[in-house]
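First the structure, which I've put down as structure tokens, then a few questions once you've had a look.
Of the protein chains in this complex, all but one are displayed in their positions.
So, chain A:
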Amino acid sequence: MAIECINILIGGEAGQGLATVGQLLSKCLVRSGYHISVTQDYMSRVRGGHNTFAIRCSAQPVSAPLDRVDVLVALNQETVTLHKDQLGERGIALLGESIDDEGARALAVPYKQLIPKRLFENTSALGVLCALLGIDREVPAELMRQTFKKKGEDIINQNLEVLDKSMQWLRDQSPDFPALPAPPDAGREKIMINGNEAIALGAMAAGVRFCSFYPMTPSTSVALTLIANAETLGMVAEQAEDEIAAVNMGLGASFAGARAIVPTSGGGLALMCEGISLAGITETPLVFVLAMRPGPATGLPTRTEQGDLDLVLYAGHGEFPRAIFAPGDLEQCFRLTHRAFDQAEKVQGPVFVLTDQYLADNYRDVVPFDLDSLPEPVMPGESTDDPASYERYAVTESGVSPRLVPGTGEHLVVVDSDEHYPNGHITEDHGVRIEMQDKRMRKEQILKNDVVPPLLVGEEGADVLLVCWGSTQGPALEAAQLLNEQGTSAAVLHFSQVWPLVPEQYAETLDAAKKVVVVEGNATGQFATLLKIAGCFEPDGRVLRYDGLPFTAQYILERLG
């Protein structure tokens, strides 16, 4: 293996608390200085079904899921049946009450002896896992104290007792399980968040003041993270009656001068298309977050895919400029969301952040984001010296008109979905139409001048160049690393902005590679097609995945040929 790591997979029914155990253990690992990457797989149901929470943990940075499982925590029989074959040589299963090992190397955890009430099973499982992985007792103990602070001393002490008993039980079993090397980063200040939380933090750092949304997996946690902090930050987050209302409310808030965000998923964005056009013609800044899941229609509502690139690229009728960001990791989720707000304000229009279920739910350890290095925000104007002659759509060389907000001075802001004169009032004059459409389209050049270039990891002219975008970055990087270790020179070109595309930024890199393979999570190779449209480039191969699961390095390598 390229990375010395342990992959812990917790499996069970929805409602059994597996995500709670997973999050607590992840936090213990991060606080102990380890790197983690969490992959969550869950079904579209509230109770029952088969869900998993997989924590890949290492002393070195990790950025992708792993097929192999080292610790299988089975809360039900199905978990053993479905995943026992993934257990590696050193793998071990920790089984709940009356679960059969089905031939796997396993330890049956006697929860009934370890806990006074079923309520404590999560704490007990955490204790067993921490002991198995060699985590210092004080780390989970401190987490218990924080978690149950509001519930009082008695509850804290009961949990600590269960924790100690469970850790001791595991040690008494003295299982033959290798410990991870000591983490070199121990003691460094870190936070543990998932992709959607990183996006929400990026919005907060950008000064978001308004969020309107209709709940839709896997985007909802962006809004929920903002709501949890709305009182602290001073913002309004409103659950709209539908996605159409959400986008239009966001536009109203932005018209009134507030930075606004609209998180949704594919089906929701489909409903927002008319509003996206409205943002285009009214030249109103608005940031959309599209957390992709497999379609068409309801598809696989809780699984992952990169199937909505075409949707977001063409969403809305008529023509207007747009920018589309596609973060590949949590730092990019934060930085690109922050950037999306500034770009939206700069060109006064819709900007999209394209993520997916895998990244949305992907917990990782990150160094706290550097807020001081962020650029000063681009803001609309408040007043003008000559309010009587203010024109919202004054024709300019750049295409950007001076944007004022209503109510801050004697100027009037007139905004219209119909074609309009520079003063915003309706017209059907053909000449004005051309002048206005040209003015709006000129803003595309501003976006093009400011595109985040794709990131090349590895050498120019490698034998294999893996081209990817969005969340496929981690698995592609690991696949390239494995190829290099096997003696094939490999590199990765990752696009974190997928529109506009500027071929000058990457054409030479594509030409220099001996073999270019596009890796993306959809059935038709949407980004590969986009590369062809933007620069007449035809890759040598495509590795596609659309079964609802995230890429792994192994998946890519098996299909490279």
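Quick note on the criterion: contacts are C-beta pairs under 8 Å (C-beta built on N, C-alpha and C of every residue); 3 or more make two chains touch, one makes a residue touch a chain; residues count from 1.
The working rule: contacts and distances are computed from a predicted model.
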Among "(Fe-S)-binding protein", "2-oxoacid:ferredoxin oxidoreductase subunit beta", "Acetolactate synthase" or "Carbohydrate ABC transporter membrane protein 2 (CUT1 family)", the UniProt name of the subunit that does not appear here: "2-oxoacid:ferredoxin oxidoreductase subunit beta"
Residue in contact with the excluded chain [from A:140, A:266 or A:424]: A:424
Sole residue of A:252, A:402 or A:461 that reaches the chain not shown, by the stated touch rule: A:252
Option from A:43, A:82, A:224 or A:244 whose C-beta touches the chain left out: A:244
Of A:406, A:461, A:500 or A:535, the one touching the omitted chain in the full complex: A:406
Residue numbers in chain A that touch the chain omitted from display: 189-193, 197, 201, 204-210, 212, 229-238, 240-242, 244-246, 248-258, 260, 274-275, 278, 282, 368-369, 371-372, 374, 376-377, 379-380, 382, 387, 405-418, 424-426
